[in-house]
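Here the complex is missing a single protein chain, while all its other protein chains stay put.
Going in written order, the chains are labelled A, B and C, and every chain counts its residues from 1.
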Amino acid sequence: MAVYSVFVVSRGGSLIYDIDYNVPKTDVEKTFGYPLDIVLKVFDEKLTVDFGARDGIKIGHYLLAVNGRPVQGTVFDDDRTDVREFLGQQQNYPISLKFGRIKLTVNEKIMLASMFHSLFAFGCQLSPEERSSGIQILEADTFKLHCRQTLTGIKFIVLTDPRLPYVEGLLKRLYELYSDYALKNPYYSIDMPIR
Amino acid sequence: MIFNLYIFDRLGTCVLYAEWNRKKPANLPKDEEFQNMYGMLFSLRSFVKRLSPLDCKDGFLNYQTSKYKLHYYETPSGLKLVMNTSTDVGDIRETLRQLYGQIYVEYVVKNPLCPLDKPITSDFFKDKLETFIKALPFY
Amino acid sequence: MNDEYIFEYLHMEMVDQFCNSSDSNDDINTAIKKLERLGFTVGQRYIEKSTKDIQRFKDELETMKFVCKEVWNVVYKKQIDNLRTNHHGVYNLHDYKFRLLEQMSHSNQYKEHAPKYLAFPCGFLRGALSGLGFDCVVTAEVTKMPACKFLIQIHHS
Partner (left out) sequence: MSRPSKPGDPRKVSTELFTLTYGALVTQLIKDYEDEQEVNKQLEKMGYNIGIRLIEDFLARSNTGRCNDFRETAETIAKVGFRMFLNIAPVVTNWSPSGDTFSLLLDPNPLTEFVELPEDKYKLNYSNILCGVIRGALEMVQLEVQAWFVSDQLKGDSSTEMRVKFIRKLEDAVPAGED
């Protein structure tokens, strides 16, 4: 029953604090012959599986490494040469490819925080009932998102295992911590990232 | 308690909207509300897919606010069923699946006079839907 | 997998092809005639295949009962609900829930579309009866969907 991550989002929708805990692993490594029966495409400037999902490798997985050499975007991390070019040459086969999801980068987290900020507002706007709050709990098959917005508009977001009930206590504790440490710190200005 | 139901086809057309105990009058014209709802669903799915620490199968299932709970079920063919209920309603994906299989497939898919990509006009479908909804324990 | 619907899907698409197809210049009446003739061919062949083990029917009425029960059951998964005759070659077959209209409407909505979906069944009935040795005219009438009456007039030579 794990907590995956915690985010704090400011009134304006920017991410001011985040931390990851138990992020589950999804990597799959497999050896391939020529021609490669997995089709890759560039998504978010990274190579992802577009067709040919199998053996735990799923559409949308990123190519993480080739023969143990880490891949960064569309190039090799070590010598910055093009990965697709390497995959296109028959003499490089058989080849071992590692696929999986990747940890979110800071930029992605900032983007997702602002996305949630607007989803939260939509949840309120599209309510069939009067005076609704925004999203408090969001369930997916793989995780659960718990959110508490303070009266001042700051959102505390906790990502957990989907089986966990609403973590009200934890959200409350987070707020207390935030008030204690961040707000009582004279060098901290509201809406700025917490260090 | 059930508030309302939206069904979107995979091209984002709202092919059905119905409401039961909705108290808050819509503050937007209907087509704008549909557009916003579809837009929100689209973002929600993309948000969940990116944020998920593991590979999603069904992805987004539901969310809850202080006043209502939005339940989501998407068929592999991309039909999207959205039902808003009060917050005391549990997991109703199976109900939405039945609504798809027993009502939509039977009275829209099997009715040649109902185009699949246009708002549903069949009265027979609407009658069946009404009966189905009102028979639900959490109606 | 008890309720397979493949014939119905083909039928609805055939109606669409002949009645709504933009690249066919047929007007609706031509389309309906075409569907009726198609039904006739199918009915004739179908009856030939399905009655090869049956001896002979005693009389006209017995033939009609066979159609209302056995044939209807195979094609429309139910029997005719009510069969009436004036004993002079006129038969009235009443189906309270005709399968090809059943999913469409239980009111007057879409009633104007019914003739397109009844042309093939009328032809089929005429074809089947012709295969059994009866020359006839078949028409259909809808009072309230999905109920439907098939009127058969047998020509006695």
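To be clear about the criterion, a contact is a pair of C-beta atoms (placed from the backbone, for glycine too) under 8 Å apart; a residue touches a chain by one contact, two chains touch by 3 or more.
None of these values were measured; they are calculated from a predicted model.
The shown chains contacted by the absent chain are A, B, C, with contact judged over the whole complex. Checked against the full complex, the one of A:G52, A:P70 or A:P162 touching the unshown chain is A:G52. Here one chain is not drawn; of B:M1, B:A26 or B:V109, the residue touching it is B:V109. In the full complex, chain B touches the hidden chain at residues 10-12, 35, 38-39, 42, 57-58, 75-79, 100-102, 104-105, 109-110, 116. Residue positions on chain A in contact with the hidden chain: 35-37, 39, 50-54, 58-59, in rising order.
Seen from chain C, the chain kept out of the figure touches residues 1, 4-7, 9-11, 13-14, 16-17, 24, 34, 38, 41-42, 45-46, 49-50, 53, 73-75.
The rule is simple: only the chains that are shown with their structure count from here on.
Between chain A and chain B, the centres computed from C-alpha atoms are 27 Å apart. Separation between the centroids of chain A and chain C, computed from CA atoms only, is 60 Å.
Residues 5, 8, 12-13, 15-16, 103-107, 109-110, 113, 117 of chain C are the ones touching chain B in the complex. Residues 106-107, 110-113, 122-124, 127 of chain B are the ones that touch chain C when the two sit in their complex.
By the touch criterion stated above, chain B contacts chain A in their complex at residues 3-4, 19, 22-24, 33, 36-37, 39-40, 43-44, 46-68, 70, 84.
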